[in-house]
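All protein chains but one are shown in place.
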Amino acid sequence: MLKKREVAVISAVTTKCGEHWDKGIKDLAWEAGVKAVEEAGISGKDIEYLVVGNMSGGMFVGQEHIGALVADFLGLNPIPSLRVEAACASGGVAFYQGYLAVASGLYDVVAVGGVEKMTDVEPEQATSVLAGAMDFEWEAYFGATFPALYALIATRYMHEYRLKPETLAKIAVKNHYYGSLNPLAHFRNKITVEEALTSPLVADPLRKYDCSPISDGAAVAILAPLDIAKKYTDTPIVVEASAIASDTLSLLKRRDLCTLDATVNAANKAFQLAHIEREDVDLIEVHDCFSIAELLAIEDLGFCKKGEAQNLVEEGQTYIGGRIPVNTDGGLKAAGHPVGATGVKQIAELVKQLRGEADKGRQVDGAEVGLAHNIGGTGATAVVTILSRRGA
Amino acid sequence: MKVGIVGYGAYIPKWRIKAENIAKVWGQDAQTITNGIGVHEKSVPSLDEDTATIAVEAARNAMKRANGVKPSEISAVYVGSESHPYAVKPTAVTVAEALGLTPYVTAADTEFACKAATAGIQACLGLVKGGYMKYGMSIGADTAQSAPGDALEYTAAAGGAAYIIGGDGVLAEIEGTCSYTQDVPDFWRREGSLYPKHAGRFTGEPAYFEQIVKCSKSLMEKLGTKPSDYTYVVFHMPNGKFPLKAASILGFDTKQVTPSLIVQKIGNTYSGSSLLGLAAVLDRAKPGERVLMTSYGSGAGSDSFSITVTDQIEERRRLAPPVQYYIERKGYLSYSIYAKNRKLFRE
Partner (left out) sequence: MSATAPPAHWRRMRERYRLLGSRCETCGATFFPTTKVCPKCRRKGKIAQVEFSGRGKVYSYTVIHSAPKMFEQFTPAVVALVQLEEGPMVLSQIVDTDHKELKVGMEVEACFRKLFEQEQSGIISYGFKFRPVNDHWGKYYDNKDI
C-alpha cells in the first residue's frame, strides 16, 4: 500500500449560482476553472489530473462525456480527466476522488470540479431528471418526487419528535439571511418566518421556502500535497479527512426514516480519520436540499442527539456566534444547488471561512476547522469532509 | 351437474355527480329530468380508474367469495365492456395478470354494448358444462362515455361486477339461459369516435322492450316457469323507468324489481348494469329463492338467465362487500372536476 500523504486545498472557488441564461455548461466550467487556477497561482500546465462531478449533463443539456469536455475546454489536454456521478453528491465524490489521487502519491496537483446546467429544461423536466437519483422503479414510478420523499421524512419526524413547521421555516430564514450577505448566492433576499410559512405548498409539509432552487453553477478546487501546497500559498487548507458512506437507494428499506445512516457512518469515519472532536469544529456546510435535511444533518453528523436539532434552531445556535454555525454562505437553499457542483461549492465556502476571507457579516471569527456534508438522493450517498487551517 | 355462480363481486367508484349539477351546466330543469329518467346521481370514476381497474376490483371480490378456488383453476376470463382502455390490447389479460390466473388461461374482451359480459357468462357455462375447464370468469365493467350535454350524460356511469362460473361450490345455480338477438340501430359508437350516438325514443319499443320481453318470455317458456316463481327479477337498467315497465309487461310486480333497481343511485353502469343488479339481489336472497335476470345490449340483444340460490349463499356473500356498501361509499364532485376526470377537456 502506498503511504498516505497529507493533502491541502490551494484554492477553491465557485461561480455565482442562479439562472445563467447566457452561460452553457462549458462557460460555467471555464469561469470556475480560470478563477481557481488564478487564485491558486498555478498555471494550467501544472494540473496533472482532473475529476469533474456532474449529475446529469445528458438529461439536462444532452451532453455526456463531461470529463473530456471540461479538460478540452479548459485547455488541459492530454491530462487524464473523468467525470464522477453520485446524484447531488457528485461534487463531494469528485473531491473525494481528487483527495485519493493526491493522498496516494499518484498525482501532485489535481483539479476537482463540479458543474451543472439545469435551467435549459422546464422545471417539471428538471424534477423528472432529479427523480433519477431515487429508486425509479419503486419510488418515482409511483409518483414520488424529491420534495415528496423529504416531505415523508418530515411528516414522520414531526410525528416522532413534535417538530413544528415554524422551526423548518427558521432554517430557511437563516439561510436566506446568509444568502443576502453572499454576492455569489442564487437568492440575495431576506425572508421572514411568516413569508416562509405562507409560501405555496410543494409537498406538504414542505413549502417553497423549504426547498432549494434549481441553479446553474460550477465550482473548482485545486489540491496538492501539503508540502507542495505551501509553495503556492501561505494558507493551505488541510484536508483532515474525506469519507463516503452509502445506504439504501430508496426510503423503503431504511433502518430509521428520520436518520440518514450514510451521514452517520461517513461522519464517524471522517472524525476518526481526522482525530478531531465535534467540539473542535467551528462551522459546518450541510446539504440542506430541503429544510428538514439541515435538521437531520446536524443530528446525524453528531452535533446533537436525534430530535434535538430543533432546539438549536429555535435558540438561534446555528447562526454565527451560536454553538455551531450552519451554512454561512446561505446553504443550498439560498446560495443555490447546481447539483453536481454543490459538493465542491461547499469546499469553496469552507476554504474562504478558514482563510478569514468570507464576506462582511458572515465570517466565523477565528475559524480553524470546518466540515462539509454532501448528500446524494435521499441519503444513499453521503460525503463528509473535514478541513482545517492547520497548514497556515 | 349443477352449474352456476361460484363467486361474485361488485365494485363501484367512490365519486358521484348529482343530476342537478349536470342540469345546471346545460340550462335544463333538473326536476323534469330526474322525474323523466328516475336517476338522481351517477357514479364517476377517479382519474386513475378505468374499465381494467374496476374489473380487477370486482374480480378480486368475486375471488374472496369463491371460497377455495385457486387462481390456477380459473381457465377463462372474459371482460365485457364498451369502454375498454385500449382499442387493441385486451383488458382481460390485465385482469388475468392482476388476479394471478396467467398463463394457462384463455382471455378475451367481449363487446355487445351493455350485454357483453352476460355473453361471457354463457361462454363460461358452456366451457364448464362441456368439461373443458373447472371454472371460468366473466366481468362486466364500464366507465361509460357520454357526450357533454347529451341526455346520456345524466346516466352514463362507472362500475362493474364479476362472476365466477363453475360446477363446484355453487352458491346460485343457473338452470337455464337463452338469448334473443336482432340487428337494431338504436345506439352505436363508430371506431375513433369519443362518444356514442343514439336514436332517441327508438331505443325503447323496438329495441330495449322487444328484446328484454321476448327473451325473458322465451326462457320462462323453455323452463316452464312463470313470473310468480321468481322472488326477484333483474333487468338491464338504462334508467329508472324502463326496468319497471318491462316488468309490468311481463307480469312481474314492482316488489320483484326494486331490490335490483340500483340505477337511481349510481346511474347506468352499462356492461356492469344488470350484473350489479344481480349482485345486489344475491346480497340479500335466501336459499331456494329464484331470480330471473335479463341483460340488454344495444344493437340489439338480450340474454336471460334463470337462477336458484343455494344454501351456500349466506356464508359466502359475507366474504366481500355488498353492493349497498359501494352505493353508500360516496363523495360528490362538481361538474368541473367531473369534466376533468372524464377528460372532457382536450388539448
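Things worth noting here:
Residue numbering begins at 1 within each chain, and the chains themselves are lettered A and B in the order written.
We adopt the following convention: contacts are C-beta pairs under 8 Å (C-beta built on N, C-alpha and C of every residue); 3 or more make two chains touch, one makes a residue touch a chain.
Everything numeric here is computed off the predicted structure, so don't read it as measured data.
Across the entire complex, contacts from the unshown chain go to A, B. Contact with the chain not shown here comes from a single listed residue; of A:A151, A:L181, A:A262 or A:A358, that residue is A:A151.
The missing chain, though absent from the display, is touched by one residue of A:K4, A:H65, A:H159 or A:K231; that residue is A:H159. In the full complex, subunit A touches the omitted chain through residues 124-125, 127-128, 131-132, 136-145, 147-148, 151-156, 159, 200-206, 250-254, 257. Take subunit B: the residues that touch the chain left off the picture are 14, 46-50, 52-53, 56-57, 60, 85-86, 94, 97-98, 100, 283-284, 317-318, 321-322, 324-325, 329, 331, 340.
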